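Sharing a structure here in structure tokens format.
The block that comes next holds chain A.
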Amino acid sequence: EPVKIGFVTTLTTGAAVIGTDMQNAVNLAMEHLGGKAGDTELEVIFGDDQFAPEAGKQVTDKLVKQDDVDFVAGYIWSHVLLASRKSVLDADKILISANAGPSQMAGKLCDKNFFSTSWQNDQTPMAMGEVLNRQGVKSLYLMAPNYAAGKDMTAGVERTFTGEIVGKDLTKWGADAQLDFSAELAKAKASGADGLFVFYPGAAGGAFVKQYQQAGLKETLPLYSVFTVDAISLPKLQSAGFTDVIGSKVTQEWDPSLDNAANKKFVTDFKAKFGHYPSYYGAQSYDAIMLIASAVEKVGGDMSDKDALRAALKEADFESVRGDFTFGNNNLPVQNFYLREVVEDADGVWTTKVVETVYENHVDSFAAECDMK
Partner candidate 1 sequence: MDFSLLVIQGLNGLQLGLLLFLVASGLTLVFGILDFVNLAHGSLYMLGAFFCATLTYLFGNFILALIVAVPITGVIGFLVERFVARPLYARDHLDHVLGTFGLILVIDTLTHLIWGPEGLSVPLPDWLRGQITLWGDTVVPTFRLMIIGAGLAAAAGLFWMVNRTRLGMLIRAGASNRTMVSALGIDIELLFGLVFALGAAMAGLAGMLIAPITEATIGMGNGIIITAFVVIIVGGIGSIKGAFIAALLIGLIDTLGRSFLDDIFALFMSPVAAENSAPAISAMLIYIIMALVLAFRPQGLFPPKVR
Partner candidate 2 sequence: MSAVLQIDGLNKSFGGIKATDNLNLSVQKGELHAVIGPNGAGKTTMISQLCGSQRPDTGRILYAGRDITTLPPHKRAHLGITRSYQITSLIMEMSVIDNVALALQARDGHSFRFLRPARSLSHLRDKAMDLLGKVDLTAKAEHRTKALSHGEHRRMEIAIALASDAELMLLDEPMAGLGSHESMQMVELLRGIKGQHTILLIEHDMEAVFALADRISVLVYGHIIATGTPDEIRGNEAVQHAYLGEE
Partner candidate 3 sequence: MLVLKDVTAHYGTSQALFGMSLALNAGSVVTLLGRNGMGKTTTINTIMGIVKASGGSITFDGEELVGRASFRTANLGLGLVPEGRQIFPNLSLRENLVATASNHLGVADPWTIDKVFALFPELETRVSSMGNLLSGGEQQMLAIGRALMTNPRLLILDEATEGLAPLVRRKIWDALEQVRAEGMSILVVDKNLADLMRIADHHHIVQRGEVVWSGTTEDLRADEATRRQYLEF
């Protein structure tokens, strides 16, 4: 009787590019594990959320009720995770986010059965705010999509950035998201800010960077972004020759260049197998499987004793690709955040490398609202 893991991500629509990366990382993790946690067989069942909360909830329901999985992991999008949360927790199964980090689930809605191998939304932009302060940026223009994560991101940077916010644009998001930012870029330029902070995940990120270059803003308005320039957008930007992105700065809790054995194995094997760098989405998914495997091994494959299982998970006793971390009271990682820079690697491939550590063992701001101890 194998232990079953449901993995929910986006496999169709344009956002499937992220989902595919996660799927690849999960498969790699299973390969590295030999399909086993100790003596217990592991089985992964993928579910497609179609980039929509209702569909995500439905596929989660199916995994929980029909396939009777023991864990449900994955989730790129905050709203999909929020929608699906109750289905998993009500059935007393373990829910593990490999990306989405909505503030509610770190705070008020925290749960003993919910873990994360990523972060809380605000943390990454907070780190960026810190970087801006250190670099002496005095005024900043903000751009993000007009949805909850977008607002979390701008709130995050505003929380730590001490200079002046001279303007902010929240652009249309959703099924017919705005991808042409000409008007906003013109405004940002006219505002005379020292820097431009943006958050545009998925395909919007690539679109944004291109227009940033086409508008010729590199010199006058340096770009600082989170979740925008990544291993998913860089290959496309490189193939289309958008060189302005080289040197741009982003913050993240993980990077392919992090120097630990697990990460080296992960990055090398991933590149060998799929021909490109993994993204942080992949890294977090890889960690999610490894976390599950570590816990399953600890309890000897016995899924009936939930308390023991939760305790085993909480120890985070596995080799994470981001290096060692612990879980906070809300079961979110307490971890480092790094400043990364876009560079060309030895083979001429565009990637990122760590420049400095911004936060060490950072605890998210909502942990206090969680009443778990």
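How were these candidates chosen? In short, all candidates are chains of the complex that A comes from, given by their letters.
Rule of thumb we're sticking to: a contact is a pair of C-beta atoms (placed from the backbone, for glycine too) under 8 Å apart; a residue touches a chain by one contact, two chains touch by 3 or more; residues count from 1.
All of these numbers come straight from a predicted model, not from anything done at the bench.
*Asks:* Pick the candidate that touches chain A in this complex from 1, 2 or 3.
*Replies:* Candidate touching the shown chain: 1.
*Asks:* Touching residues of chain A toward candidate 1 in the complex: what are they?
*Replies:* It is residues 11-17, 19-20, 146, 168-172, 175-180, 182-184, 186-187, 190, 203, 206-207, 210-211, 213-216, 232, 236-237, 239-242 of chain A that touch candidate 1.
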